[in-house]
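All protein chains of the complex are present and in place, except for one that has been dropped.
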Amino acid sequence: MNAVLQEIERVSSTVVELARSLPTATLHEAAGRIGVMPPAIKPIAPSMRLCGPAVTVDSPGGDNLWLHRAIYTAQPGDVLVAHVRGEYEWGYWGEIMSLAAQVRGLGGLVIDGCVRDGAILAGFGLPVFARGLCLRGTSKDHGARGFVNFPVLFGDLTVHPGDLVAGDADGVVVLPRARAAGLVEAAVLREQKEAAILERLRAGERTLDVYQF
Amino acid sequence: MNAVLQEIERVSSTVVELARSLPTATLHEAAGRIGVMPPAIKPIAPSMRLCGPAVTVDSPGGDNLWLHRAIYTAQPGDVLVAHVRGEYEWGYWGEIMSLAAQVRGLGGLVIDGCVRDGAILAGFGLPVFARGLCLRGTSKDHGARGFVNFPVLFGDLTVHPGDLVAGDADGVVVLPRARAAGLVEAAVLREQKEAAILERLRAGERTLDVYQF
Amino acid sequence: MNAVLQEIERVSSTVVELARSLPTATLHEAAGRIGVMPPAIKPIAPSMRLCGPAVTVDSPGGDNLWLHRAIYTAQPGDVLVAHVRGEYEWGYWGEIMSLAAQVRGLGGLVIDGCVRDGAILAGFGLPVFARGLCLRGTSKDHGARGFVNFPVLFGDLTVHPGDLVAGDADGVVVLPRARAAGLVEAAVLREQKEAAILERLRAGERTLDVYQF
Amino acid sequence: MNAVLQEIERVSSTVVELARSLPTATLHEAAGRIGVMPPAIKPIAPSMRLCGPAVTVDSPGGDNLWLHRAIYTAQPGDVLVAHVRGEYEWGYWGEIMSLAAQVRGLGGLVIDGCVRDGAILAGFGLPVFARGLCLRGTSKDHGARGFVNFPVLFGDLTVHPGDLVAGDADGVVVLPRARAAGLVEAAVLREQKEAAILERLRAGERTLDVYQF
Amino acid sequence: MNAVLQEIERVSSTVVELARSLPTATLHEAAGRIGVMPPAIKPIAPSMRLCGPAVTVDSPGGDNLWLHRAIYTAQPGDVLVAHVRGEYEWGYWGEIMSLAAQVRGLGGLVIDGCVRDGAILAGFGLPVFARGLCLRGTSKDHGARGFVNFPVLFGDLTVHPGDLVAGDADGVVVLPRARAAGLVEAAVLREQKEAAILERLRAGERTLDVYQF
Partner (left out) sequence: MNAVLQEIERVSSTVVELARSLPTATLHEAAGRIGVMPPAIKPIAPSMRLCGPAVTVDSPGGDNLWLHRAIYTAQPGDVLVAHVRGEYEWGYWGEIMSLAAQVRGLGGLVIDGCVRDGAILAGFGLPVFARGLCLRGTSKDHGARGFVNFPVLFGDLTVHPGDLVAGDADGVVVLPRARAAGLVEAAVLREQKEAAILERLRAGERTLDVYQF
């Protein structure tokens, strides 16, 4: 058993680019209201957005060695999606790791814990989604077990490597790789329909009538 | 029994306009330290402020049909004040509803739950006060029961339709309609006294002496 | 027993100035990963930073009389570090107190509770670190007991008067007065090493190799 | 619109009696892992069990008038299932109401809030499942809106009037009325299979082999 | 300023004895719904009850020296009512202190934190009301400040030395010393009325009619 899976299948880059401009809420709705990551995970700067294939990380709490390993497992455009086993209040990621990820061309980080160097990270090009900022330093324990690119559970949501991950100010949504193309297409249509509804509302119609509630 | 009360008495527009420029903390203090909504309810953009008569909404959790109904019950200037029965983590309100409310000239939304399309809403003229952002979509269940313009409990604070609702970066305060005129007058006086105290502090006096602590 | 200690020993101003430009995370790491204040305490405006000797305040919950007293006990540059006994949701501090502290030349406030007048405080020069904003007004109870400049516990961290307090977007760190000079020197060295590592990463090296993980 | 629905369809008494002796965990598993009420709702005495058709109550927070109404809407054997809109810490139910319910022959109470007179209730025959005990008294506000026998949301679980409700030390499970007969039959089979497995384990077999994990 | 007040006025022993047999919920209701201690404070064995005059303790978090001092400040029958400044998870009290308190004839302990030696304490005659059990050991720091017999805040409830404290399975209620005699009398009357109502319910009357809801 190898704890780092180097080869994974990814959602196609065409689908990623199509999804990139869509709101996470639209992706979620069009997909049948699935894929919501824990809502406490938010961008550390409100304007940050991300979209890309997931490289999953299952990390021991209070340790970030496996996040370093994941940076060098991921390919350009990939988004690290990390679980830290319920131990939120540590600074798992900071300036050095954001630079390392940026040099590698990664698409960003989603972590179910905190990060640090928040003021600096907010000015980097690399989008970081986290539970908040915490300055407490992690260890790098070579004995503690972790994984890269195995399925990871976030509450009742399982994220598989290669899934489509998208994040904006509303939070993070994950769509299954195999179904992503169709779901993103549906989201594009939904976005168009919503634009038409916005027009009708501006023209004075009521939502109660538009939607026939 | 009709679940939507169309006709309510409102705090007068004169009082609303007088209150509009006052800090919520001053309104709260001048009123005898009453009317604090749950402090987790904050503007989704820090500069948002609101002030107006309350249209109360008592909504089933995870559903936003009654919020749609409330938009079309409210009059221009009214502020929707919505309870969602302890089910916070849903996106009860978004771009379409904010536009619908803006077209109707409403004064804003206060909701004891989350909203979505946060980046867009932050740029709208319509002030939104909520517990946070969440992309999870709500249902529109015609069987679930809700109310518009009946008294609603937020913890130990009861909000009645027509009460004066004011919000700023510090949170939201609600003053009883019948007493609002006198309380807002007292708040204006308090604001003037505080301005005088700020002058004295700038001139070198100590708070311990100014207040005779 | 006097509840306000006027004379305390302080970390030297040389050390304070050296520490002022360092990230809190670096001070924490260089000091052996100590001194983390509760992570929920954050600057009320993201760009606020503070650094100075601690004047400790142990205040009754829901009361701010002892904070007034502390303003006039502190010397220019001092940072008030206040515990409010687990009663977070009150507006312990606002415009008048920030002005009073600024007039006295204080270095800022760190409080394990909420403050109010948030929009105004964000524009003041005086940095305020708190759990959040809350408009609920405190009392000034002359019967309730508090202390200024005695050791105060924040969870498992004891802050002594005169300790070095530093805060930035990541949170607040406190280093013991007697050891502060050496720890800050170590932090300067660490900061230099990190700068060199950032250079190596920009040049294409991997963190796994740089750190020999 | 009438806020109290007198006539509802109920799960049959045959199914109720069949389910009565089954563990809630078995009902939940056999039904495909559905129907879990919020796990914080537990019997106020560990040996209490209940089983019966649901009479749903949607009550204003901090008020128990609608619980009184529900007692007299319910039929013998019915279980009141009450939501109190996220306002847990009130004593919604006590000795008088337990006696009233017992006189009426009701099957018990499940409430997503607290009750009081805990020591007395523990000795009554009427099973009470709640979040805990709290002595704070509720109001009886004739203006506040509530419902009896409309669908009620508990987080992501909707309970309909007439559904099968079962509770034991592990918590409370709710199965949809229309499918209850089949699901309870499946649970009986599962219980028999588990008994056989327990025998095999006592005989020395390993779960890894029995289940072919 | 002396941190331990030896002489306090107490609610009379006649009132204490009258209150002793009454449920806390009845005392709370008859007093106009006041005096509820944080509901998480419960007896460590369900059958424990206490009633007596309060000796208040304001203790540093994670330290129990002031509790020792309070044991020897209190008189027979007094109940220690201790605040530990929001630091719940420590074992502030155990076998040795319960024995010391019992030897002194004290009426019990109410603490807004945890205790340890739970299995042993459950078998002692001395009633202990706490947030739970925790084995983590406290320090005895002679530098940390505390108080005995000064007013103490528990959330929005102030407890003064000498107030009437009563506890049972439902929680703890505190009535002001000066008004306690009248309030307890009212509670006795209320208890008698409730007994009559219970009779009427047993005879088949409905609460809706008895209370004329």
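First chain written, first letter: the chains are A, B, C, D and E, and each begins at residue 1.
One rule holds for everything that comes next: contacts are C-beta pairs under 8 Å (C-beta built on N, C-alpha and C of every residue); 3 or more make two chains touch, one makes a residue touch a chain.
From a predicted model like this one, the values you see are computed outputs, not experimental measurements.
> For the chain that is not shown, enumerate the shown chains it touches in the whole assembly.
Computed over the complete complex, the missing chain touches A, D, E.
> Can you say which of A:35, A:62, A:91 or A:107 touches the chain missing from this structure?
A:62
> Using the definition of touch stated at the top, determine which of E:100, E:157, E:181 or E:198 touches the missing chain.
E:100
> Name every residue on chain A in touch with the hidden partner chain.
Here the touching residues of chain A are 1-3, 58, 60-63, 83, 85-87, 141, 143-145, 147, 150-151, 153, 155-156.
> Mind pulling the chain D residues that touch the left-out chain?
Against the missing chain, chain D presents residues 23-25, 28-29, 33, 36, 39, 42, 46-47, 168-171, 173, 194, 197-198, 201-202, 204, 206-208, 211, 213.
> For the chain that got dropped from the picture, name the residues of chain E it touches.
Considering the whole complex, chain E reaches the absent chain at 65, 68-69, 71-72, 89, 91, 94-97, 99-100, 103, 114, 116-120, 122, 132-137, 140, 142.
Just so we're on the same page, only the chains that are shown with their structure count from here on.
> By the touch rule set out at the top, what is the minimum number of steps from chain B to chain D?
1
> What whole-Å value do you get for the distance between chain A and chain C if each is reduced to the mean of its CA atoms?
33
> Quick one: chain B and chain E, Cα centre-to-centre, how many Å?
Computed value for the inter-centroid distance: 38 Å.
> Hunt down the residues of chain E that sit against at least two other chains at once, touch-wise.
As it turns out, chain E has no residue touching two or more other chains.
> Report the complete set of touching chain pairs.
A-B, A-C, B-C, B-D, C-E, D-E
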